[in-house]
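What follows is a single structure, and I will ask about it in a moment.
For this depiction, one protein chain was excluded, whereas all remaining protein chains were kept in their positions.
Note that the chains are named A and B in the order they appear, and that numbering of residues resets to 1 at the start of each chain.
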Amino acid sequence: MSEIMEKLYFYIQFPMVRKALIVGVLIALCSSLLGVTLVLKRFSFIGDGLSHVAFGAMAVAAVVGLTNNMPLVLAVTAISAILLLRTGTNTRIKGDAAVAMISVGALAVGYLLMNVFPKSGNVSGDVCTTLFGSTSILTLSKKEVLLCIILSAVVMAVFVLFYNKVFALTFDEDFARATGTRTSAYNLLIAMIVAAVIVLAMNLVGSLLISALVIFPALSSMRVFKTFRSVTVCSAVLSVICALLGMLVSIVTGTPVGSTIVVVDIFSFLIFYLIGLLKEGVKK
Amino acid sequence: MALIACKNLTLGYGGRVIVKDLNFAVNTGNYLCIVGENGSGKTTLMKTLLGLTPAISGGIVLGDGLKRNEIGYLPQQTAVQRDFPASVYEIVLSGFCGKSGIAPFYTAAQKKEALENIRKMGIFDLKGRCYRELSGGQQQRVLLARALCATSKLILLDEPVSGLDARATEGMYSIIEKLNKEEKITVIMISHDISAALKYATHILHIGADCFFGRREEYISLKKAEVTDNE
Partner (left out) sequence: MKRILCLSAAAALVVALCSCSAVDNGKASRSGAKTVNDVLNEAQSGDSGKTDNSEGEFVGDGEKSIADIKCDIDLTKMESNMVTATVNDFYINPENYIGKIIKAHGTFGVYEMPGRNYYLCVMTDPTGCCSPSVEFLLKNERKYPGEYPAMDTEITVIGEFETYFEDGKKYCQLKDALIN
């Protein structure tokens, strides 16, 4: 035990580790806040779909030779988010099919481009890092850290200011629109926030695991808590704890960061599920 | 002046016309029941009245100082909503969403009114309970309380008693009647239940192959005449 504490103390001295922990916590916080809305609107897989689009955008940016790919990736992901999250019965292709088409298409095209126009010697390594986020959170440049912090602050501010609108839109969009709320504007805002969070979260857990970061904390909280506010707060707190724990464990044991965080999330879900069952049992 | 009126309204969606040239007007204090066969366009009409679906042609006129965000709505519930993790109070309070504009928080007055509406619906003891744990009838009352938060003038209800048992149905109808008679709230309700419509409504709108709009008594005598004709 003391050996683990020694290692931890040793690693915390590294500025890149401290940066990673801060950014990781912020990303986990933002994803969990959005997760509650996305899960309830039955858009759980949007994280997956959008992250694959971001992967495709990154591949294009690499091929074209952009040094800073964030603006392009954010723009492309935001546009896809707006297209995919557009609720409306007048879309020809239904929600889940649209997500699947765009997500798989982007992944395939991205991988193809990366192989046909390789910019670095280690294509499979790059792909692996982007898909699974092995050490990307530990290798952030100062600029990227700053961008993450700013985006997280914006996401959290928007969420706090528009909490009531988000609730109304999540519970009953038709009612909100019928009673005078400008739902299309708020949906646009939510879509852009989702895109920003997805692009940020790719740094922490990689494309393939983003959905876990978004949905697990929300699902866990919903097992135990009964009001929207308590579900949201619990989801945020849980996500931060799991991300912190996951990152520390992975740094000390050398396991991949993304998968470790997700495994911790899974454990917490099981624990909350059991607590939920017990609560119901006690009530009866 | 009518509270809400339709002038030569043609309804439909996806390019399909469902109802043509509809004309009717609802005055303050009326209780209008919209009846008709399945698929005749009742819900489409309601959605068009609310501005959720655009009309193919014709117009909807609001009068008596009625504003778009002063219309209450009780839609049919979706499966997602039945299973939603939120307290009764949170849901009812969200009825003020359209009225708070860009303001991030609800005012104390709005919160007080929300509690008042919960009390009016007879579910005050449920205000902290989780929505998904309530019965169908209780959930409908919660949604009605929410609709009241959005309006004090006009309320649109889409089959408010569908799926409810006899006692809950009765309770729902009597609450709606109370709102209409005592609070002077104008009611427009879609119903499959003709007998209830004839019991409570002041006006009937029948949508179908031939549309009818008029007072309840006229509708009754019209139906009687049809029956005698057929014999």
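Just so we're on the same page, contacts are C-beta pairs under 8 Å (C-beta built on N, C-alpha and C of every residue); 3 or more make two chains touch, one makes a residue touch a chain.
Keep in mind it's a predicted model, so treat the numbers as computed, not measured.
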For the chain not depicted, the shown chains it touches: A
Among A:I22, A:L66, A:C128 or A:I266, residue touching the chain not depicted: A:C128
Interface residues of chain A (partner: the chain not displayed): 11, 14, 16-17, 20, 122, 124-125, 128-129, 132, 134-135, 138-139, 141, 250-257
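Heads up, the rule we're going with is that only the chains that are shown with their structure count from here on.
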Interface residues, chain B side, partner chain A - complex: 13-14, 50-52, 67-73, 75, 80-81, 84-87, 90-91, 93-95, 97-100, 104-106, 128-130, 133, 146-147, 150-151, 156
For the chain A and chain B complex, residues of the former touching the latter: 40-42, 90, 160-165, 167-168, 171-172, 174-181, 222, 225-229, 231
